[in-house]
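Scroll down for the structure; my scribbles are underneath it.
Apart from one protein chain that is not included, each protein chain of the complex appears where it belongs.
Labels run A, B and C following the written order; every chain starts at residue 1.
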Amino acid sequence: MKPAPFHYEAPRTVAAALALLGADAKILAGGQSLVPIMNFRLARPATLVDVNRVDELAYLRKRDGVLHIGAMARHATLERSEMVARGWPLLRQAVRHVAHHQIRTRGTVGGSCAHGDPTAELPVALAALDARFHLRSRAGERSLGAAEFFVSHLTTALRDDELLVEIEVPPLPAAARTAFAEHARTHGDWAIAGAAVVVAPGHAAIALLGAAPTPLRASEAEAVLAAGGDAAEAARLAGALADGEWRTALTTALVRRALAEAGA
Amino acid sequence: MGAGAGVRAAKLVGAPVVRREDERILRGRARYLDDIELPRQAHAAFVRSVHAHARLTAVRAPETAEGLVAVFTADELGERVRPFPVQAPDGATVADAGHPVLAGEEVRYAGQPIALVLAESRALAEDAAELVEVDYEPLDPVVDPRRAGERLLEWSRSSGDVEGAFARSARVVRGRYALPRLVAAPIETRGAIAAHDPGTDRLTVWCSAQDPHRPLAQLSHILGRADDTIRVVVPEVGGAFGSKGVVGAEVPAIAVAAIDLGRPVKWAEDRLENFQAAYQGRGMDGDVELALDREGRILAVRARLLADLGAYLYSTTAIPPHTAAMLMCGVYDIAAAEVELVGARTNKVPTGPYRGAGRPEAAYFLERAVDDAARALGADPVALRRVNLVRSFPHDTPLGWTYDSGDYERCLDVALELSAGAPPPSGSGLRGTGVGMYVERAGGMWESAEATVEPSGRVVIRSSSSPHGQGHETTFAQIAADRLGVPIGDVVLRFGDSDVVPRGVGTFASRSTAMGGSAIVLALDRVIARARALAAHLLGADVDTVVWEDGHFTARGGGTLSLGDVAAAAYQPERLPAGTDVGLHASARFRSPLIFSSGAYAATVEIDPDTGILRVLHVAGVDDGGTIVNPLLAHGQVLGGIAQGLGECLVEEAVHDEAGQLRTASFADYSLLTAAEMPALAIGDVQTPSPYNPLGAKGLGEGGAIGSLPALANAVADALGGRHVDPPYSAEKLWLASREAAER
Amino acid sequence: MRIRLDVNGRRTEAAVEPRTLLSDFLRHDLGLTGTHVGCEHGVCGACTVQVDGEPVRSCLMFAVQADGRDVRTVEALADDGALHPLQRAFNEHHALQCGFCTPGFLMSLEPFVRDRPDASDEEIREALAGNLCRCTGYEGIVEAVRQAAREPR
Partner (left out) sequence: MKLTNEFEVAVPIERTWETLLDVPRVARALPGATIEPEGEGGAWRGTMKVRLGPVTTEYAGTARIQDADEDDRVASYRVEGRELRGQGSAAATITTRLAGADGATRVVVETDMQVTGRQAQLGRGLMEQLAGAILDDFAARLEQELRGVAAPADAGGGALDVGAAVRGPLIERAALVGVGVLAGLALGRLVWRR
């Protein structure tokens, strides 16, 4: 289990990184998903563009009430940030479920999103928070919502020449409460199902983990809740989006638990 | 470090002495296999079959590749190797289907080694291995053992009036129970380094193994070399759990390569290889029938066991199913038994011993059947067990084994007492409780020891037992220090090098303390006898008047010599009586019949009916491993065993698809439990000494993995209102079962 | 590629291939074999070392990525020869058997016992969950971490 040979580049700026991107190049962020796949030789990029030295991408900033997460912000940094916990408690609730501490010290928010794994926690939380994803290439910049950014499993809207540079998270509605619940076979193992919820007067967001090839918003359930409907009914509607009887039951239970935690 | 180093403890046997081997490990100085680097070593990678069953029509090695040293296929090995030796357990018939070293004309499981590729680094060897072209003609694989046309193992035994018992029984209970294949998954994978000295034609193999003796015998057979031309060295071993008792097929291949190339060859297995090619455990079904009378007495047991043995036989492949078959009377006094065992040939990696090795299977099949019987009779499962327990020893089972000693009911009582510590019901889940009992075959055959008291008074013991985490260096030193009355710090243990330690059988089946420890006792008693004679000579006293006590020889008429004084004299020929050998040492070989540990476990679980998620709330485990030398280490063995039993119940399962591909070939798909899943545990012991060895020891290495399984399985069935589900207890399975149970 | 880094407080310079994993570099190039390799896919935790004070999986980092960093391995845990309180506690509570996973546990948990004297058992178990042990059943490890965390220093 040794990776196949590759050419290695470690640019220090976004501009330098963008200049290196292309069809045969793969971006190395935290590496906690990519390196195992390379060790198994299931991935063998010709060039590895290591963006760990691009300091301009490692930040957590709040401006005008909006949270700006640099793509190279580490999971552990997000987890420790009181600023994030105060304004966006769902992110701390979710990131604590990401594998284990030794993974979170290296794993990055941008890497996790760009990987496009529908059972990853942060994409689901970010989908519930109506985050926007900023992509940059030599040709310019564009910004997408979660519904456009996450395309299918392991597939995002990122083109080969594009780098995810920032994730922007709007402020929570007033008096919002959030919760994250998931089920994994063992602690820190890959999750099987889960839910991230945001509940506020007149507002509800429910994003599901493992129910589709991307994070999935349960819009019918959200509408029921936002209209002051029953949490159990909302959970049932959300759970019905999962495939199979057991997954439906499990997802329903997890949504119900998350909603209860969020006071719905 | 190491409590008591340099200090004389009053009595060490029975004391929770902390381990002496820990310090080098904690400092990162312990040397495991892959920590050893030999000059000029080449690195091995293997081309492995990607098909579960195929004819091999061609294997083409690349002509060049960066760093490539050589490629070996079955053709290159030629007549220099034979397949692995096959052993038939008592009364069994086994097929002549020893595992080949490298595949020749046919591959029979995905992962089977086809070619050995050697290069200047492991990475380069993997690069070159990708360039080897293998042409296959795929054949239909046999994945389901029930559809296997070929049998690798057959055994049956019937004793007592089985027919009559079933005919006159008040109730017959039948059940089919199945355990999936498991992966032993020691955190250190397998591996070996082979080096050959052409001058002396000596082959040295460093091998991550459970002991040096069995690998040596296997290599001697496979390579057709005399024992004395091979030296096997077992370095620090990062866990085995049964999976390193037979060397991998890879090891003889690298041995031939090392001889041919005139340079050392290292094979450090990676995790993917370990999943694909290390022999797996369990994989057995049992059809069990119990005949009971009105009082709930079990009159007879009838069982048909089917083992999914895989593609070939290793020398230990037939042992776990045979052990399971022999233990189908468990802790119960059953007059008649009929057991048939079939080992099916399938296109999967072979099976072999994994912690418990047949005992968990037997305990699971029988204890589930006993609980099903209790439910059928409307009886309390504990009461039903009490009616049937073996109560007098030695006890001959109808299947032909003799239980040496035990107090099964006491184990059960203590387990029930401990289980009172389970947390109260949460109110929302389906709660279940269950007990499971077992009897464990341990000991047997023989082990050796050599003891030398150096002129300095330090005691060097060479043991044929071999540690891989159990703590022999501490427990054996406790035994020796007590026996000799010397500080534990003066006792040095040597293990694992076939040139250094006396020949023995090996470390498996919970046998080290009882067998290896007893051999040390015998050797030391001989040392003491020699020293006493010498002390008498030195003191000018009659030997019968010299008293040995607390490390000293005292003559009745006065005069005292310590063992160290005597040892110092023993190396000075002028102080010895005429005709006495210089030095103070002795060796011994200890033999014993099989001995039988036992235990009782109680588990409390809750199933969330909404999701099927199982919560294990409490496990109480009581083991009777005979006299315990070190309770700290003994409990460590039990706790570790319980964790493996829990893993088996909760998550572990080697899954093969219909094409015979292993679908759980990494820790991403084959989960091990973490600290976060461990429930509250309560451990107790009952110590019924074995009459068959001077220590009174039996064995404790596997009890936790054996007893926890049936207790948990019975608790799960109880929570489901008696519905039977086989492990692992995934949430999906339990959710479906709980829904069916509710609908009933 | 040439890299310069501090390993256990010692300035180290070496030439490495980009694909060399940090774990292999430490073990085979520097001879620091206390760091063990158990799975090479980031699950078992045996290879955990500290990079700039944070525990990381050394099998999921390339050695080139450690250029300019400060790497600490189990060999440097004992301070001036005396065992670290966590190492002592592991011995006293029989928190290791085969010991193969032990260095990973130690390097993962050392910052935890330093920073979390009041950790609950549940938090301890969670902190341990990133390292697999196949021998002990974790009970001794939980006790050792609890003791080392509580120990005043």
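Definition applied: a residue touches a chain if its C-beta (ideal position, glycine included) is under 8 Å from a C-beta of that chain, and two chains touch if they have at least 3 such contacts.
Since we're looking at a predicted model, the values are computed, not measured.
Taking the full assembly into account, the omitted chain touches A, B. The hidden chain makes contact, of the residues A:50, A:79, A:117 or A:222, with A:117.
Residue in contact with the omitted chain (choice from A:44, A:61 or A:86): A:44.
Among the residues B:15, B:50 or B:139, only B:50 touches the chain that is left out of the figure. Only one residue in the set B:324, B:662, B:697 or B:731 touches the chain that does not appear here, and it is B:662. Of the residues in subunit B, those that touch the hidden partner chain are 47-48, 50-51, 110, 129-130, 132, 134, 136, 138, 272, 275-276, 655, 657, 659, 661-666, 668-669.
Residues 4, 23, 26, 30, 32-34, 36-38, 40-45, 75, 98-99, 103-104, 107-108, 111-112, 115-120, 151-155, 160, 190-192, 210-214, 216, 241-244, 247 are the ones on subunit A that touch the missing chain.
Criterion: only the chains that are shown with their structure count from here on.
Note: centroid distance subunit A to subunit B, computed from Cα atoms, is 44 Å. Within subunit C, residues 17, 19, 40-41, 125-126, 129-130 each touch two or more of the remaining chains. Along subunit A, residues 1-5, 36, 40, 186-188 each make contact with two or more other chains.
Across the complex, subunit B meets subunit C through its residues 1, 18-19, 21-23, 25-32, 34-35, 37, 123, 185-189, 236-241, 270-271, 468-471, 632-633, 635-636, 639-644, 666-668, 672, 674-676, 678, 681, 704. By the touch criterion stated above, subunit C contacts subunit B in their complex at residues 17, 19-20, 27-28, 32-41, 43-44, 46, 73-75, 77-78, 83, 87-88, 90-92, 94, 96-103, 106, 124-126, 128-142.
Contacts from subunit A toward subunit B in the complex involve residues 1-5, 36, 40-41, 183, 185-190, 246, 249-250, 252-254.
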